[in-house]
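Missing here: one protein chain of the complex. Every other protein chain is in place.
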Amino acid sequence: MVPTSQVLGLAALLFCIGLAGVIVRRNLLIVMMSVELMLNAANLALVGFARVRGDLEGQGLAFLIVALAAAEAAVGLAIVVSVFRSRRTVYADEVTLLRR
Amino acid sequence: MTLHVLWPNTALMTVLAGAVLMAYVAFNGMLLVWLERKVSARFQRRLGPTEVGWAGLLQSAADVIKLLAKQLITPRHVDRPLYHLAPVLVFVPVLAGISLFPFDRHLQLHDFNIGLVLLFALAGLGFLGIFMAGWGSNNKYALLGAMRAVAQNIAYEIPLILATLPVVLLARTMSLREVVEAQHQLWFIVQQPVAFAIYFIAAVAETNRAPFDIPEAESELVAGFHTEYSGMRFAFFFLAEYTNMTIVCMIAATLFLGGYIGPSWLPVPGWVWFFGKVYLLLLVMMWLRWTFPRLRFDQLMSFAWGVLIPLAIVNLLLTAVAIKVWR
Partner (left out) sequence: MSSALMSSALMSSALMSSAMWSNPVQWAFWLLGGLALLGALGTVTRRSPVQAALFLVLTLVATGGLFLVLHASFLAAMQVLVYAGAVMVLFLFVVMSVSHTEGETLGLAQGTVGKLIGLAAVGVLGHQLLRVCLTVGDGTSVGAALPGGFGDVRSLGRWIFSRYLLPFEAISVLLLVAIVAAVAITRRPPRGRAEGEG
């Protein structure tokens, strides 16, 4: 028996940590990990809702999000790899071709 | 119901079972090392260990004592947390995995209704340990070995899982016990010989054994990802590797060979059948290792992606159609 508010609060905290990571970090890989963190937090909230309502809807959605996250990671990492190949860096602020 | 995992009925029983399993893992590792040395020796027309104990049976025990007494060397440039954590992380999922099996009709710690998925999830965690060992060692051979191991494991995990799915379709369950119970009339290997072949080949590759032992190819990589490990830490990797072999053979025995089910007119207890099948499969794995030469990396990859995975997918589709038509 866990109060609903605690589950949701934990999810919100995880989400915010992930968001802060996206904003503060420069390493593209870690930015992507932070995005995964945010998706994961959303999943936690959905599963929490499913538990509270005794309804599988949230779990079904979370299931789809897991697959979505895998797709996102595959494409995102492919982009990181190709950026690294052409620019020799994985730092977001060093990829400034358009600015020059 | 899922919380039985966290709070079992009798904590003492669980602790006891855990201790027994750990003892079994250690004993099994020693036995398999001895067996491998004997088998390889016979294949090369040698005798193998003969000095310590009857037929060299205590040779492994002597080796363990040697490994225990050895100095633990930590190289200077390693990434310490990763380096120290890796052997544990390789070993723990393996130990957890072996506790999931039904060794006999009433000899199982807890029957999860997603036992099969859980096994693969645990196997996935094991790769992380290998990766940490390779990266943390800060050694080019270790890193190359880890990279090869991870690439190979990803590639062969797919046919491995795809090959087990027809069995899930046939048995209509993912619980390991119920899969076994569904095989009273007929072992699934009879209905799914292709799936069994794919599973076994992929399993040999998953455990990084010859002819797929590219991650630790001695002639190229010294010892692969555990190059920088010595003493008991090395022993942990070794033990995890042999226990992994045992686990994939246990999965094969459970899914395809009827697990603890044997001919009912024989007065032999179920666990004897189970372990008999497991060790028979282990012998086949050793036989393969000492018969075939090592593949090249590109051959290995194209075999997985070009042959095993399409075959597994076709097999799965055919099984699904057949079940729909005939059931």
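As written, the chain order gives the labels A and B, with residue 1 at the start of each chain.
In this section, contacts are C-beta pairs under 8 Å (C-beta built on N, C-alpha and C of every residue); 3 or more make two chains touch, one makes a residue touch a chain.
Bear in mind that the values here come from a model prediction, so they are computed numbers and not experimental data.
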Subject >> Residue among B:L21, B:L128, B:L169 or B:M232 touching the omitted chain >> reply: B:L128
Subject >> Missing-chain contacts mapped onto chain A >> reply: 1-21, 23-27, 29-30, 32-34, 36-37, 40, 43-45, 47-48, 50-52, 54, 56-57, 59-64, 66-75, 77-82, 84-85, 90-91, 93
Subject >> Residue ranges of chain B at the interface with the undisplayed chain >> reply: 1-3, 5-7, 79, 81-82, 112-114, 117-118, 120-125, 127-128, 131-132, 135, 143, 146-147, 150-151, 153-154, 157, 174, 301
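In this section, only the chains that are shown with their structure count from here on.
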Subject >> Whole-Å gap separating chain A and chain B, where each centre is the average of the chain's CA atoms >> reply: 32
